[in-house]
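One protein chain omitted, others in place.
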Amino acid sequence: MTAPQSIGARRNVPGIRAAVLTYRVLVRQVITPGKLAALGALGALMMLVGWLVGFTAEAERSAAGLLRDGAGYADGFGLIIIVPIVALVFGSSVLGETREDGTLVYLWLRPMGRTPIVAGAAAAAATAALPLTVIPTAVGGWLAANGVDGSADLALAAAAAAALGTAAYSSLFVLLGLLVRKPIMWGLGYVLLWEGLAVGLGDFAARLSLRGYTRSVLSRVADVDYGFEPHTTTTSLVVLAAVSVVGLALAAIRLNRLEVD
Amino acid sequence: MSAIPPPPAPPTNGSAMVEVNGVSKVFGDVVAVSDVSFSVRAGVTALLGPNGAGKSTLFRVMCGLTPPTKGTVRVLGADARRDRNVRGRIGLVPQQDGLFDRLSALQFVSFAAATEAVPDPEPAARRALGLVDLDADDSRPVSGFSKGMRQRVKLAAALVHDPEVLILDEPLTGLDPVQRRRMIELFHGLGDEGRCVLVSSHVLEEVARLGSRILMIAQGRLAATGDYRELRELMDDRPHRIRIGVDRPRQFAAALVESGTAVGVSVGAGSIVVDTRDVDRLGREVAPLAQRLEARLSRVSPLDEDLESVFRYLLEKR
Partner (left out) sequence: MSDPVAPEVSAGDTADTARIIDQGYRSYDGPRTGLPGSVRSVVRYSVRHTLGLGRPARHKILPWLAVVIALVPAVVFVGLAVVLNVDMIEDEILPDYHEYYGFITTALFFYCGIVVPDILVSDRRNGMLSLYLSTPLERWSYLSSKALSVALTLAVLTIGPVLFLLVAYTIEGSGPDGLVEWLKILVRIIASGAAISAAFTAASLAAASLTDRRAFASVGVILLLWGSQFITAALVEVAELSEQIYAFDLGGIADEFKNRIYGIEGLDPLGDPDLSEEGEFLPGASRGLLSTRFVVAANLAWVALGTSVVWWRYRRLALSR
């Protein structure tokens, strides 16, 4: 080693570079064969059951009826179960696990801003989660609609809804991973109790759940009415985007105040 | 204790690189660090203390990883928790064993270099891995490394950006004796270059090799600072213990007690162990006494001038 020549020098990693570095290391950490196999199998199951639903549809069933089946299926299995669970697994662990295993210090004690670290982590979580949510939801919905006219639009709408939902949930769960120990437990509690139960308590509670907005995107973009009163597309997009951004902003603040082991 | 004499303490006329003022850290009902103040200049300083004394907490506070409940910490004049720039001038070996397990050593240290804003991360990483005797071309993920290898990867990551302040929490854990010796030499080299190297350990032998300048912490409080040989001199309520090899031990012992130089003597075959409160006086009297008694002296050596003696003394006081 040479004598330190940089005493007093400013060292700083630019924001984008910090985000890219964080992304590159965390995307490798967060994607494990076990998680991929289990969650991939869940997606495959959704597509298989979707195919069975579409395949066994009665011949006299109308195209509109099949589209409603497909939308209901993409919503019920994809948006309500797969999207939050997959986002929870990757979102909560991307920084949460670094906190648990002590590797967060290798990101935290660096001349890097907190926002780029959180952005890179969220991007890593989304990279892992998106294929596992978007493909099954879109393909499952399309198969359940048995490929009738409009099912391509349905698949597109399902993909958009799943992608937006994954981004918003991932953002929330990245924050959760920094807020509590055992974030998956708390996240499952949120998904089950709030997204699954509390939204049935009334309109106001429903407005505070992400599920209402993701299914609204599906319904509006695919132009399929399947038994609920959706929010407008603009409202849904704004809310989902806002949740994504605010979640990350709060995560950056939390990371800055965190006590790192 | 080690047969290797400790290297001399580096010159202390530089300015303080780390300043800790009245720092306390409380976790719930547990006071981990209590009202600790000290400053550290360039060179190697050992933070010594038993397990659970608060060494790691103090290091975490110094690095800004956790805020102090009370007091202030300045590293290179800044608060590492608030000042992003100063974080890039600290190299930390944390106590935790965790590494990004899917990366190879080169990838991990290159990542550390890149996140420390080193312009050419990979060459820097290769250099740092060379310093800790690791093969940069070993493509295995670090998850397959032994404890000692993982420890050296952490060291390389802490060194890769040429930091001015190195904070090393039990860095020698898991290393074999040869590696320990190599790493200690490395720390001294870094200290001699003008870096502030703070090394924690609860192993006295390690600390004795690291140098004579110590910060000793026990039960969260700073028990002593400075050169441990000087600390021994300050332990004036405890007699010094000296072994004298002599062929007429009984007569020699009796004469020392009679003269009042010794406050206690134990006699063995061919040697006596003398407890005295005045080492200088004993030193002056030994040779004339031997001459007067026509006794042959074979050796005079201190028995409690070592770090262990100081350590035991300071802990017993609690």
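Here the chain labels run A and B in written order, and each chain numbers its own residues starting at 1.
The rule is short, and it goes like this: a residue touches a chain if its C-beta (ideal position, glycine included) is under 8 Å from a C-beta of that chain, and two chains touch if they have at least 3 such contacts.
From a predicted model like this one, the values you see are computed outputs, not experimental measurements.
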For the full complex, contacts between the hidden chain and the displayed ones involve A
Among the options A:Val49, A:Leu179 or A:Ala205, the absent chain makes contact with A:Val49
The listed residue (A:Ile31, A:Ala44, A:Leu156 or A:Leu188) that touches the chain absent from the view is A:Leu188
Omitted-chain footprint on chain A covers residues 34, 38, 42, 45, 49, 52-53, 55-58, 65, 68-69, 71-73, 76-77, 80-81, 85, 88-89, 144, 182, 184-186, 188-189, 191-193, 196-197, 224-228
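The criterion applied here is as follows: only the chains that are shown with their structure count from here on.
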Note: chain B sits from chain A at a C-alpha centroid distance in Å of 49
Listed in rising order, the residues of chain A that touch chain B in the complex are 1-8, 10-13, 17-18, 21, 24-25, 28-29, 98, 101-103, 105-113, 259-261
Chain B residues touching chain A in their complex are 60, 63-67, 76, 80, 84-85, 87-90, 92, 94, 96-103, 111-112, 114-117, 131, 157, 159, 161-164, 189-190, 193-195
